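Sharing a structure with you now.
Just one protein chain is left out here, and the rest sit where they should.
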Amino acid sequence: MLEVRNLGVWFGERQVVAVDALDLDRGQMLGIVGETGSGKSMTAYAIAGLAPGMGARVEGSVKLEGRELLGLSDHELRDVRGRQIAMIFQAPISSLNPVFRVGDMFLRALRLHGASKPRARERAAAAMRSVALSPDLLRRYPHQLSGGQAQRVAIALAVALRAEVLIADEPTSALDVTVQAEILEVLQKLRSEESLAALFISHDLAVVSGICDTVAIMHDGKIVERGPVGRTLRHPEHPYTRELLAAVPRLNRPEAPGA
Amino acid sequence: MTAVGIGRVVPRRGFARRNPTLVAGVVLLGLIVLVALMAPWLAPDPADAGTATHPFRVLAGPSSAHPFGTDLVGRDLLTRVMYGARISLRLVVEVLVIAGLVGIPLGLAAGYFGGHVDQVIMRITDVFLAFPALLLSLAIAFVLTPSVTNMTIAIAVTWWPWYTRLVRGEAASVATRPYIESCRTLGVSPIRILLRHVLPNSITPVLVQMSMDAGGILLTAASISFLGLGAQDPTPEWGLIVSQGAQYFSTQWWFVTFAGLAILFTAIAFNLIGDGVRELLDPRRVISR
Partner (left out) sequence: MLEVRDLVVRYGPVVAVDGVSLSVPEGPAGLGLVGESGSGKTTIGRTVVRLTAPTAGEVTVGGVDAFRARRAALKAYRKSVQIVFQDPDSTLDPRMRVGAAITEALRAHAIVDRAHLAIRVGELLTSVGLQADHADRFPHQLSGGQRQRVAIARALAVEPRLLVLDEPTSALDVTVQARVLQLISRLREERSLAYLLISHNLAIVEQLCEQVAVLYLGKVVEHGRTTKVMTRPVHPYTRALRAAVPELSETLPRPQTRRADPPDPAEPPPGCRFHPRCPLAIDRCRREEPVLREVDGRLTACHRAEDSLAAE
């Protein structure tokens, strides 16, 4: 469904992303894992069409359902964004306009994409329930929500817009671990119920391994390893992947002083 | 996690290509400074910058002997304008130095210590800020006998509160940063923290503001002299010359014009430098590699 080929992103003369190929199918969750400077976030922004706004130059091909996204005019992109590609960020505040009530934001977004007012209200309420939030929260302002609630609202918005692809850039990194577990459960449910296709970008390999089917490990702008999560965990091929796996602190290690 | 944001991409090679505004301003100001420094040697009639009078060439138009013409007592205007540069530049520097020496320490103290210290300093600052700068300068200049020195003091008195406010904001923000907290837990003395850590990290906006203020200070000084409350004859201050020549504008246009242009170009030079400095220190600049 989403096909990325030879994606290159430059800031001036410095190349930050050199991704040869990336594919995402309906109902699939692909995790992109990397450390600082790996280019994982810029890859996501490039796919969502946000890179030029940051002063970056993008080359290559990003096709959604066969339609080329790079090089689309702002007008055409606005149509794609929201309806076909939705994005959520590490700080949910980035997705939620602080001067609007949450519900109003839903209505504006949905009506922008052609829904009537009553239909929009229905879809908003249904989307909130699908992320286990009460539709009453639609009356609140973003600052009246907790981090976990705000992030769920951002996901709900993507669901309400019936986006085909959700790009999530470190969606749980700023949340407490217990809240993270709840958000991941929500995403898991959406995946099975609504066949949500998602790109999950994270520095946390453990989180990605739990929720994604396939994973791509990025280092220095390139994808160094990709494959099904299970295989990558058990039989990593690239030395960087092995280094990453070894570095993740694990619970209940016998040689620790706490043991 | 890479921080992403909107950046301005600038060419890599050549300081001049990267900072055209700043370079233009520096070049222009450089010329003016050069003229000011060399005035005693370059000016046709240095005595005309003082009390000399020449009754036989009163209000003469521009000529090869007097490219800017002469004024109402026959003094060569080119000389007077050149000497005027010395006065104006020196005034701007003195105002900035005085306002800085008063305003910056107060702002640092207010921002770093907060609490009562902050309250007291900010209330004093508010009092000064409540007056429009020009009016306050005029009032002070009026009370003190009009002269360039007193005008300098008057302008500096109205200018320092802006720097206090600016520095206070920065200092307050710096005071909460972990490296300052580390200094506190390490037991570094507060004076040292203020001078060695808070000051260097709070000063940039003030420097930018100062470079942008230079033009405004020049114009304020010219205005005060124009109104007769600043430089007095025979001091060849530009504003004063404009004031003297105003009534002759329709017939002896040169009297006003060249001094006026001098003010204009110097102010432009300062403004270009101010903009250039601001652009140079813009944290969102991305230098293409």
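Every chain is named by a letter (A and B) in the order it is written, and numbering of its residues begins at 1.
In this text, a contact is a pair of C-beta atoms (placed from the backbone, for glycine too) under 8 Å apart; a residue touches a chain by one contact, two chains touch by 3 or more.
Fair warning: this is a prediction, and the values are worked out from it, not measured in the lab.
A.B. asks: Out of A:23, A:204 or A:220, which is the one that touches the chain we can't see?
C.D. replies: Of all options in A:23, A:204 or A:220, contact with the hidden chain holds for A:204.
A.B. asks: Identify the residue among B:21, B:201 or B:232 that touches the chain left out of the display.
C.D. replies: Only one of B:21, B:201 or B:232 touches the chain omitted from view, namely B:201.
A.B. asks: On chain A, where is the contact patch with the chain that was removed from view?
C.D. replies: Per the touch rule, chain A residues meeting the hidden chain are 35-36, 132, 146-149, 176-182, 184-185, 188, 203-207, 209-211, 229-230, 233, 243-253, 256-259.
A.B. asks: Take the complete complex as the reference. Which residues in chain B touch the chain that isn't displayed?
C.D. replies: Residue positions of chain B that touch the missing chain: 177-179, 181-189, 192, 196-197, 200-201.
Keep this in mind: only the chains that are shown with their structure count from here on.
A.B. asks: Return the distance between the CA-based centres of chain A and chain B, expressed in whole Å.
C.D. replies: It comes to 51 Å between the two C-alpha centres.
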